[in-house]
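Apart from one protein chain that is not included, each protein chain of the complex appears where it belongs.
Residue numbering begins at 1 within each chain, and the chains themselves are lettered A and B in the order written.
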Amino acid sequence: MIERIKVTFLGYNKEIYIEKGKSIMSAALSCGIHLNSVCAGEGICGKCKIKLRRGEVDIQNSDAISTQDLKYGFSLACLTYPRTNVVVEIPKSSRIEPVLRQEIYSKAKTIKQVDFKSQKCDFSYLPVVKKIYLELPKPSLIDNINDLDRVLRELSKYVDINNIKISLNNSRNLSNVLRKSDWKITLTIGEYNETYEILNIEQADTSSSNFGFAFDIGTTTISGELIDLKTQKVLGAKLTYNKQASFGADVITRIVHAKNAQGLERLHKAVIEGINEIIENLISEFNIDINDVTCLTCAGNTTMIHLLMRIDPSFIRREPYIPAITFLSAIKAHEIGIQISTHGLLYIIAGISSYLGGDITSGILASGIYKEQNPCLLIDIGTNGEIILGNKEFLIGCAASAGPAFEGSGVTSGMKATRGAIEKVKIDKNLNITLQTIDNVKPIGICGSGYINLIAEMLKAKILDKNGKISIVKNKRVKKTKVGLEFKIEKNIVITEADIDNIKRSKAAIYAAIITLLEHMQLNFDSIDKIFIAGGFGNYIDIEQAITIGLLPDIDRNKFIFIGNSSLNGAKQAILSNTAFKKTREIAKQATYFELSTDSKYMNEYTAALFFPHTDKKRFQTINI
Amino acid sequence: MIFETIIGSIKVGGESVLPFLIQEGKVPNKPVIAFEVWDMPPYDFPQSLSEPFGNALNNPLDWALKCVNDYGAKLLCIKLQSINPDTLDKNSKEAVKFINNLIKAVDVPLIIQGSGNKEKDNLVLPEIASIAKGKKYLIGSATQDNYKILAKTCIDNNHSIIAESPIDINIAKQLNILLSDAGVEPSRIVINPTVGSLGYGLEYAYSIMERARLAALAGDTMLAQSFICFAGQEAWRAKEAKAKMSEMPAWGDEKKRGLLWEIITAISFLQSGADILVMRHPKAIKAVENYLNDLLP
Partner (left out) sequence: MGLSGLDIYKLLPKTNCRECGYSNCLAFALAIAKKAVSIDKCPHISKDVKQKLLEAVLPAMKLIEIGINDRKSLTGQETVLFRHEEKFHNPCLLGYILDDNLNEEEFDKRLLDISNIKFERVGEIIKLDLIALRNKSNNSEKFKNCIKKIALLSNLNIVIITDNLQILKESIDIIKSNNALIYFTKDLTDTNVLDLLKKYNPPIVISADRLEEFDNIIPKLIDIGLNNLVLETKSKNVQNKLWDLTQIRRLALKKKNRAFGFPQLVTVKKDDDFSGVMQAATFITKYANVILLENFGLEDIFALLTLRQNIYSDPQKPLQVEPKAYAIGQVTDNSPVLVTTNFSLTYYTVLSEVEASKIPSYIAAINTEGMSVLTAWAAEKFTPESITKGINDYAIKDKVKHNKIIIPGYVANMNKHLEDLSKTKVIVGPKEASGIPSLLKSLYK
């Protein structure tokens, strides 16, 4: 008989029995606790540290943890195998915690902001799933058509009834509901590619209780908004880390993980869990009946959509990088475990290619770039940096692997743009540092926009050379470590040369992608009307500082428009308007994907951009560092 | 236009055109060839390369003298191989003594190249730079992650500096910017683009030099420096230069092959913009000198 061992997780109120020989990591996963891991449990990244409180364990050797840590009872969850029943504690740094925020706030400073309200006017209000209240004339010996036709006759005033279907179950209930409700009913109608389905039949007028969710499924974070489909209002928004992070930080590592036994299943579950968590949270907060949540729209990169749908993503990674799908017609959300109404529909925003997903299509929609007269750019900064160039005549885009640094991941003191994150930094001549944090509380880390600010200020104060190396040595803030120098910002908050390198690579990947794409189309910045900036930064990006570090081009500042999470905004428009949803499919077909990795110029542009602000000073003439 | 750089009594660079196109601009200085000399007996010279120097190779000073007196060297490139912890791990005192003796013995300017060991070079090169203060030598090499000490010592002692970058035009330029930010005059920098030998990636550096030269002639001052190319050391690393005829009969006579490998490597880099070649075999050097006389009469 296989020996079973109990693992108790302190502070989680969770315990689980596992087979001997399984790691703490796998125990944690089995009871739904997601630990940080960049290497997907290979004992390399050292992110999944735990502390043993009771019991005995075997620990496999790894360079990823210091002997000092081991001495204090820390070990890596993926390399720790219980021998007896154990109690373990998970330090904060190893947890992937949901980050909740009250609302999506786009308080873009120093730059213009898109007015989403006025943009919505583009598409007529017509939610993808509607509730229609009907008062039917009662049947008589003269008006004696059958119940269903009676319903359809009335419904034909609202939708095309030639392409409508109804499930067996709903047909069975029809006659009763009609009579019980005195012929006053509310139909829930969903649309799939020009065909409709009567999803539900309710008594009386419930048409004002129709809710939906718009989701952005990011590699690092999942954001969702609860929308009142009747009033078109966003009731609330939440954000959580994508729990797939336990299986690797980037899409490639996750695709690799999906090949393991149960790998695909685990990744699938992890993303569904995140979605359900947000749904649960918001509907309880706003007291909404789960049965009134009739639909959701999801925009995500192509890998995320594969994993959401539990479709094998392996071929995305292999040349010639072909995804299984870029679009699927609406499905019943509960089929994949999403907890909304059992008849509720899940709509996927169509993607363009393996590396330009529905999140980008959605962003194209939200930014309105597809209807611009002159060429514009859309730059979405996430774990991948995607760039779209185009106007009403053409759309072409590319994806650069920027890494998650601008999302506050993979850097020593990095964090999401949430409460306590340093988002603004000022360094004066005497190297005095002034900080501003989100919600003005005690700083606990640095977010993406904080890093941009910090590095720009360090460059201006000559603390860094243009290569990003710390060039002052005799200063109490500078410390030498095994891997290079680090600079102290606050207690427990530092920036290391490796962090700066990391940010430098991220910004270089994005800037180089912009230039390469423009060159590919034989265009330059003079011919660009607007630059829409989306994604990654939460709520704030300082354009001037972003130009100082060379992330954004040094051009007329009035051309920049910050549009926040455009993937989510697009998903919201799509859920509120059928026409918008159809437009995303059209955009996905029309847009062309440009592969950077096969373009020889990209590598050159990339190394040229690995400098602050750039190797070519002429391109950053207004920047003086 | 390319900056003119002074090494002792010799001027290099200054051209306003692509290599040898004297019809459309000026080439005030012929590219120069420096004889490569080590501060210790060489350990990987094939016989065909050792032969012209004979016993002199056993004594670095004799080796240098032979280059100057017998083969007419006008410029020497001294490689401080012996200070490397992987070879003889000599200290700076010994290195300083050798350079001092050399300065007394020969009357030609020097290029002094460190051992490639960062820590050791940072210790030794400043001392050597200071004993040769004012001689306007060319000292190397600064790299992107180790340039500050050498930059300072070259400024303090009035020498020029070799900026070495790994076959990458962007890093070459970045390093020049960093050196300029550290106070080095653009005309006191010479770029080492880290060339490869004929048959071993020669074309990478070849194209990078062409690109840099085009950018420089179009006005980019951070790439408008002379190039130094270590053609000899690379060519003589190639199997084609070293392998004996008995090993590779299909390749022909190794004596001819070795020379040809060094010569063709050198010619290619002259065509892509080299201003200083560091070479090894006196016959190869002579051939390339004749070539330069043909192209820049």
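One rule holds for everything that comes next: contacts are C-beta pairs under 8 Å (C-beta built on N, C-alpha and C of every residue); 3 or more make two chains touch, one makes a residue touch a chain.
Computed from a predicted structure; not experimentally measured.
The chain not shown here is in contact, across the full complex, with A, B.
Within the full complex, the residue among B:Phe45, B:Tyr71 or B:Tyr291 touching the omitted chain is B:Tyr291. Within the complete assembly, A:Ser597 is the residue of A:Ser329, A:Asn558, A:Ser597 or A:Thr622 that touches the hidden chain. Listed here are the chain A residues that touch the chain not shown: 39-40, 42, 44, 63, 252-253, 317-319, 393-396, 520-523, 589-594, 597, 600. Within chain B, the residues in touch with the undisplayed chain are 20-23, 86, 116, 166-167, 196, 198-204, 206-208, 210-211, 214, 240, 250-253, 256-257, 259-261, 263-264, 267-268, 271-272, 287-288, 290-291, 294-297.
We adopt the following convention: only the chains that are shown with their structure count from here on.
Look at where the CA atoms of chain A average out and do the same for chain B: the two points lie 53 Å apart.
For chain B in complex with chain A, the residues that touch the partner chain are 144-145, 148, 168-171, 173-174, 177-178, 181, 222.
If you check the complex, the residues on chain A that touch chain B are 465-467, 469, 471, 604, 607-608, 610-611, 615-617.
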